[in-house]
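The complex appears here without one of its protein chains, the remainder shown in place.
Going by the order they are written in, the chains are A, B and C; count residues from 1 in each one.
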Amino acid sequence: MQRIGVFVCWCGSNIAATVDVKAVAEAAKHEPGVVFSTDYQYMCSENGQAMIREAIKEHRLTGVVICSCSPRMHEATFRKTAVSAGLNPYMVEIANIREQCSWIHKDMAEGTEKAIILARAAIAKVHLNAPLVAGTSPVTKRALVIGGGIAGIQTALDIADAGFEVDIVEKAPTIGGRMAQLDKTFPTLDCSACILTPKMVDAAQHEKINIISYAELDSLSGFVGNFTAKIRKKARFIDETKCTGCGICTEKCPSRKGLNDFNMGLNTRGAVYIPFAQAIPNVAVIDSAQCIHFRTGKCGLCEKNCSAGAIKFDQKDEILEREYGAIVVATGFKPIDASAFNEYAYSDSPDVVTSLEFERIMNAAGPTKGKLVRPSDGKHPHEIVFIQCVGSRCTEDATKGKPYCSKICCMYTAKHAMLVREKYPDVKVHVFYIDARTPGKNFDEFYRRAVEQYDVDYIKGMVGKVSVEQDHLHVQGSDLINNEQIHINADMVVLATAIEPDPTARALGTMLTASMDTNDFFTEAHPKLRPVESPTAGVFLSGVAQGPKDIPETVAQAGAAAAKVIGLLCKNELTCNPCVAHANEALCNGCSQCERVCPYGAITYEDKEVRSPEFRGIKRIAVVNGAICQGCGACTVTCPSGAMDLKGFSNSQIMAEVDAICR
Amino acid sequence: MKKLSLNALNRFFGEIAEKQTLIAPIERAGQVDFGVWSESETVRLDVLKTVKSAKGAFFPQVEDMVRFHMQGKNIEINPSEVMNEDFVIFGVRACDARSFDLLDRVFLSDPVDPFYAARRAHGTVVTLACNEPEETCFCSNFGIDAAEPAGDVSAWIVGEELYLRANTEKGETLIKDLEDAAEDAAEETKKAIRAVTEQLPFASLNLEGFDGEHLMEKFNDPAWAELSRACLGCGTCTFVCPTCQCYDVRDFDSGNGIQRYRCWDSCMFSDFTLMAHGTNRPTQVERFRQRFMHKLVYFPSNNDGLYSCVGCGRCLSKCPQGLNIVKVIKALGGDK
Amino acid sequence: MQEMIKERVLTLINEGAADRVLAWETGEFFYDRTPKFFDKNNVNDLKYDSFCGANVTKYLIAEMPKEGKTIVLVKPCDSYSLNQLCTEHRVNREKVYALGVGCRGKIDVEKLRTMGIKGITAITEEGDTLTVSTLYGEKKVARKDALLDKCLCCKGKEHKGVDEVIGDSEETSVGDKFEMVAKLEAMTPDERFEFWRGELSKCIRCNACRNVCPACSCIKCVFDNPKSGVDNKAAADDFEENMFHIIRAYHVAGRCTDCGECSRVCPQGIPLHLLNRKMIKDINELYGDYQAGAEIGQRHPLTDYTLSDDEPSVVHERGGANA
Partner (left out) sequence: MSVNQEWTPNIVAFCCNWCSYAGADLAGSGRMNYPANVKIIRIPCSCRLNPLFVLRAFQRGADGVILCGCHPGDCHYSTGNYYARRRMTMLFSMLDYLGIERGRTRVEWVSAAEGAKFAATMNDFVKTITDLGENKKLEDLRCKK
């Protein structure tokens, strides 16, 4: 039986004007378990708090009920008061008799009656309160960044600059990501490589950053501050410590038929290759599926020609096990497959290209050395049609496109159009668009320059069909403003394909127990207030993995994610919220329903020996990790046996409140 | 002997119901159970077995005992009143009628159960012979004659007539105004009933060895484990049984106080007689054994060899998984 | 079919593919079937015929700690329960060999009794007709009139996720399984209230529905747990009668495979499946067609959501006619 003290606050006249505080204190006195009850003008004042402290000591109170303003106002205050008198802070309950009583009711009798009921509910609850102690867990002061594009690089640099170790795991042989493939960037038209490669070098040279390229996350366990990751470093068949990146092997390789991914498959590369000149690490990699040595056991030209002796045909995948305190997801995006759009003849003609392919064509280091030519015959094009929203904002056919706006297409198309007109004023450029969306600093100015200064022909409307005719592409579209059908004989068509999360994201989300939306973008913990955190504690989001973004936004978010990581890694230990879920072993069936509704992945299962009147033996039971649980209670309701309960808001406590209110 | 045309039965019921509560087998939502009669109810005398037995008339499933009323820190104690009005239960079969004797031995022996005793004192039992015994009936094994049911009044349906014979003073009072009839009017019917009873599949079960002398032998019989394996641990057999008399005393916290009541309990339930340390019958094997040992061994050894089974066959037809007392008798009894 | 099953079971056990089989044995009456585990020594007593209505899958839970593998005979409807038990980690699929058995609907002896047939001593099946021998003469009954209610709106005769199937099945469904639910929905609230009071007031709280239900596999049920705040042993009043059945239907919502065992075992003939089926109908209508137990590992609709789910007020708005 608790020894409960009830303290009724007047809040000056805020409460006392419509609630007879003395009557409330008197009524409370008659409740079972109440050994002390009083009222005072301002409970939150130093005098009021002193009165509480004294009463706790004098009456050996085990529970305290404050009838006052909202707990959102002073719950923390009164908990501290309790602590200073030696009482557990969670033995304090607040009856909200101001916001939810005195301020909304005018009639004194009515207000008093309700205040008494609210006090009773709080007394009933505190009867069932138990002291709660916040647990702590240590923090491993190292971060893992998954993805080595601009988002990952920026996050890693910012974390490392704050003095923490960071590992970047990149699945490709080099970091750099999508940005490395770009030619120029909007809205400044500066060269992408010129601004990215110095950052890549910074990352490579940073003493706190460790780049693990050509590697993927294999598994992850643990929780915020205490993750253990297994990272699979794929065999590149090159000894990284020996390879100097001289590139002789790549020239000598006789197998030349591999599609060059970096150039979007527009040209070929050898079986041993370095993705691009500024690759980091500048180390070759052997594509074993293409390599003659792996297929026939012969060849070995690269090995013979490598003066550093770096070729290692017998290299195996390696598993690195590392511990981390925080994880940043920066897995980026890929353009969707345009071949689903038959109406644009993407599969029928090499002259229909995606924007990223066009980006490579325009790039001086690209397959055409930056010369704008038609992929089919290498001739100079005279008329180019850009088609916007290919697969973006596509609500009617979910198998084909995406319901969301890819956000960057309007701007990069303006950029492409402008670049073409700048370099080749003889080329006519048409852009079919639904809406030109340019909300960003200097974005609309940029777009208007394309229209006004570079005379790009923007046509509001969609293209119905692109058909391949003898030496050109026939583009049939509609002009919604002039309400007419438009026919253009173009030499090239460029599709602004939608972007989607990298295909590895879904599996990664499962591994991290980080929630994702239906489009496989990672979900943020709160769409407005916690945009760079995943709901899974200790997992942070950077870049397009969370949703479509341009480079400045990505860099900003990367920095924000880094700040959150730094904030976490700065702590030596984490204090957990003690109001967490807890499974009663005797009652738990191990049915896994709670796990399915937990937004944080806080619930795991273990086989444990249980001895209860109903069950003796080993059974599967749910275990809540108090460091991860945020105390929402979703699991408690899903649990059919009532094994799962929430400390501080337990089933019996809530039912006691219900009973007291309805009595 | 008195007689009454079946057509006049409702009128007779009406007359009884004017003075006291009448309980009869009535049909509600497709099932026939003993319930309070009123003109609008359908009485089903053709149905041999009500789902629940007639014991509820004297030992209801839920019965309030005492209420503790709380006012702040004060507690007021208000015991529930015992039954103080007369009632009639009509249409009880021979098996259920015997079950009252068995219940009497439990509830009327010292200390006397006041709730049960009051109901017994105020109740008049009208029994009805079983014209068409069912394949599940086996009352004859316990010396019960389905053609000659006990009770304050015994009744027989012969053609379109109901013949009634008072066996007690209470019975006498109840039927005194009915038309007189020949004492042997139901003899042919009785014969017919006995002829069918003799042919029933379980007319003569071998109950040899079910007694106090063989207690440990039966208790330790290895057959229990396999017999009980399919048992769901539900209380169907218990709650339809006319002789099961276990109850649990429970407190309901109404917020204003405590309502203490008792309700039927079943030894088949995992929380039956649960104590602080747990239960002394941890698995269904022990629970299953308890139920049948009680009926076939413990009860007779304490009650002059009287079995706590009346062969009504309700558990035979109602067990969801085809388990029942006959199966147990065959597996452990003289025929073993 | 019974002989084929025995033979196959014996082969499986002799080959070492399994150690025992969970099936049915005959009870005291020719129509009684009791779930039973057999080994190769007594497998000859295994029964499989028109009276094997019981769903035995729940018995597997208790087998899990034991060594070896159990063959379980599953009718098409039972296979859903098995999958659902596996989804909920109550049964380890690797320790089970699911042997699907053909089904042409199971006979409900209680139904014959409610037809007024007494003293049943034998039933012979010939095509679509049953000849019922009784102590009081012979009766002929159409087979479909004697089938368990659950067979009359069967989910179909396809076994889901079993290891093999023996014997053929025959469709027994005669109509829309939601027909009665729809009929109730069309009543006025007061009529519905009366209907359910009439049914639920028959409840004797024997717990047979709960104890037989493969979805009610809790080690300790909230109704048996004094700390749950809802424990009760008998319905002390109307409220408790309602509450038991509301909570039970709610606890199995999304998990109930509609196996119909609750209604089959109810000694009072309460159509409990109509509560579960209402939940199923709602789920189908509001969250898309969902069949619990169709495969292992499903995420059931109450542990799932979409951003565009209907608001709870849809209950108030739906169907003006039944307002």
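In this text, a residue touches a chain if its C-beta (ideal position, glycine included) is under 8 Å from a C-beta of that chain, and two chains touch if they have at least 3 such contacts.
All figures in this text were calculated on a predicted structure; none of them were measured in a lab.
Engineer: Among the chains present in the display, which ones are touched by the chain that isn't there?
Structural biologist: Contacts of the omitted chain with visible chains: A, B, C.
Engineer: Looking at C:Ile61, C:Leu152, C:Val174 or C:Val230, which makes contact with the chain not pictured?
Structural biologist: C:Val230
Engineer: Looking at the full complex, which residue from C:Ile204, C:Ala253 or C:Leu272 touches the chain that isn't shown here?
Structural biologist: C:Ala253
Engineer: Considering the entire assembly, which residues of chain C contact the chain that has been omitted?
Structural biologist: These residues of chain C touch the chain that is not shown: 184-185, 189-196, 222, 229-230, 236-237, 239-240, 242-243, 246-247, 249-250, 253, 275, 278-279, 282-283, 286-287, 301-307, 309-316, 323.
Engineer: Which positions on chain B touch the chain that was left off?
Structural biologist: Chain B touches the chain not shown through residues 67, 69, 252, 254-257, 259.
Engineer: Just checking the interface: what residues of chain A touch the absent partner chain?
Structural biologist: Residues 70-72, 96, 98-101, 103-107, 109-111, 113-114, 117-118, 121, 515, 523, 525-527, 535, 579, 597, 599, 630-634, 636-638, 646, 649, 651, 654-655, 657-659, 661-663 of chain A touch the chain that is not shown.
Assume only the chains that are shown with their structure count from here on.
Engineer: Any idea whether A-C or B-C has more C-beta pairs in contact?
Structural biologist: B-C
Engineer: Which chain is the middle one, judged by CA centres?
Structural biologist: Closest chain centre to the overall C-alpha centroid: C.
Engineer: Could you give the separation in Å between the centres of chain A and chain C, each centre being the mean of its C-alpha atoms?
Structural biologist: 44
Engineer: What whole-Å value do you get for the distance between chain B and chain C if each is reduced to the mean of its CA atoms?
Structural biologist: 30
Engineer: Mind pulling the chain C residues that touch 2 or more other chains?
Structural biologist: Residues 220 of chain C each touch two or more of the other chains.
Engineer: Residues of chain A that contact two or more other chains, please.
Structural biologist: Each of 612, 614 in chain A touches at least two other chains.
Engineer: Within the complex, which stretch of chain C touches chain B?
Structural biologist: Chain C reaches chain B through residues 27-29, 32-37, 54, 59, 109-110, 113-114, 116, 118-121, 134-136, 198-199, 201-202, 204-208, 210-212, 220, 224, 232-236, 261, 264-265, 267-270.
Engineer: Which positions of chain A touch chain C when the two form their complex?
Structural biologist: Answer in residue numbers: 586-593, 596-597, 605, 612, 614-615, 617-620, 638, 640-642, 651-652, 655.
Engineer: Within their complex, state which residues of chain B touch chain C.
Structural biologist: 28-31, 33, 46, 48, 51-52, 61-62, 132-136, 196, 199-202, 229-230, 232-236, 238-240, 248, 250, 252, 259, 261, 263-266, 269-271, 316-318, 320-324, 326-327, 330
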